[in-house]
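My questions will all concern the structure given below.
Entry: chain A
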Amino acid sequence: MDTLAILLPIAFALAMISVFMGLCSYSVLAERKVSSWIQGRVGPNRTRLPLIGHIPILGNLLTGLGIFQPAADGLKFLFKEEITPGHVNKFYYYLAPIVALAPALTTMVVLPFGRYVDPNGVVQPLVLANIEIGMLFILGISSLGVYGIVLAGWSSNSKYPFLGAIRSSAQMISYELAMGLAILPVFMWSAAPGSEHGMSLFGVIEAQETVWLALWQPLSALIFLVAVFAETNRLPFDMAESETDLVGGFHTEYGCFKFGLFFVAEYAHVIMGSALFVCLFLGGWNFLPGLANPWGDGLFGTVLSVVWFMSKVFFMIFFFIWVRWTLPRFRYDQVMSLGWKILLPLAIANLVFNTLLIALIDTINA
Partner candidate 1 sequence: MAKTKVLERKPLTFAEKTFIPQILGGLKTTAKTLFQKNITLQYPEERPAIPDNYRGVPTLVKDPNGREKCVSCQLCEFVCPPKAIRIQPGEIDAEADPDRAHVEKAPKEFDINMLRCIYCGLCQEVCPEEAIFLQDIFTLSGYSREELVNNKQKLYELGGTLPDQHYKWDKKKSAEAKGNAH
Partner candidate 2 sequence: MKVDSIVDYVTINIDGQDVDVPKGTNIIEAVKRVGKGKEVPHYCYHPKLSIAGNCRMCMVEMGMPMRDRATGEAILDEDGVQKIGWMPKPTIGCATNAAPGMHIRTSSDMVKESRNGVTEFLLINHPLDCPICDQAGECRLQEFSAEHGRGYSRFIEDKNVKPKRTKLGPRVTLDDERCILCSRCIRFSKEIADDDVLGFVDRGTYSTLTCYPGKELANNYSLNTVDICPVGALTSTDFRFKMRVWFLKRTQSICTESSVGANTEIWSREGKIYRITPRRNDAVNDTWMTDSGRALFKAVEEGDRLTHYTIDGVHKTSAETVVAAAELLKAGKVAIVGSAQSSVEEQFYCKAIAERSDASVALVSHIGEADGILLSEDRTPNLRGALVNGLINTLPSQDLSEVAKQIESGAVDTLLVIHEDVTMLGISAELLKKVKVIYIGLLANDVSEGAAIVIPSLSVFEKDGSFVNQSFRLQRFKAAIPGPRGVVSDFMVLEHIAEALADEKIPSGSIDAAWEFIAQGVSQFADDLRWTRIPEEGIELDPSEFLDLAFVETKNLKYDPVAFKEAQAATAEA
């Protein structure tokens, strides 16, 4: 019984990492496919696995969709010649990609991605660790991701990575403020006094059973969305890479699998950001605003809730890609002024307004 209690979480964790990494690699494929479609191209459509790829119609379809491409990409990263430039600080140089990826993977521990009804008839989240301070945990850990970028930039001992890292850290700090302030009203509304959920994400999702917070708190949602773009270093905020002026940004000196790790970390952040946005503002696995959840109590209902949650996440990933190929990159000073001069005051105003509103409602109710 005790061994099972230890082994089961490990098995769950491994399974979740596998699924998550798979998602990462397929978001890379999604990025390539969506970008090519937007640009009138075809995208990867040549990679073919031996057996599956040769099934008459299905094989061609899968090949055309590039389904086997992530395998080829991964293998390429694995088997490329490992080059370490002579001028780097080796220890930190090797450490950086790990530091970049680890927080992105760690945050998913507290991410609820579905719900089930336990034998007592209580709705429980499907999550590795349903802790009270889930959101704090995520904010805390995901901020560590910037260390990977800063380390990479510093240890590369080269000007472009260094500039990329500097920009990236400044940007992270700037937007984290706005992001934190933007989600405070969310929790103020969802975690009503006496609620036992506190800062846990499950509580936020449960609170959105009737109305999604994106509708109730559109300003918070917008600020959070912009900040997530900035936190994940996605266009239009990819100051850290900015290949037009910084060659490759923080990963200029990286190649082969180390670069692959950075690459995966970026998409891990995208997925985490999407999932977080779905949890906080798009109602998680809740069906649609104003409609009762149609999922049943059984296993089937659990699966449906997970599918519904995941489809929302996929849409958000698509949205990330869609925005990337629509908007041009900001100039660095524009990024800073947007963060400090617009988003931060807006978030504070939003917080004050909601605080006053809640206080008013409480006073009236009381």
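How these were chosen: all candidates are chains of the complex that A comes from, given by their letters.
Brief remarks on what is shown
The working rule: contacts are C-beta pairs under 8 Å (C-beta built on N, C-alpha and C of every residue); 3 or more make two chains touch, one makes a residue touch a chain; residues count from 1.
Here the structure is a predicted model, which means the values were calculated and not measured.
Of the numbered options 1 or 2, all belong to the same complex as chain A, but only candidate 1 touches it. Interface residues of chain A, counted against candidate 1 in their complex, comprise 34, 36-42, 322-323, 325-327.
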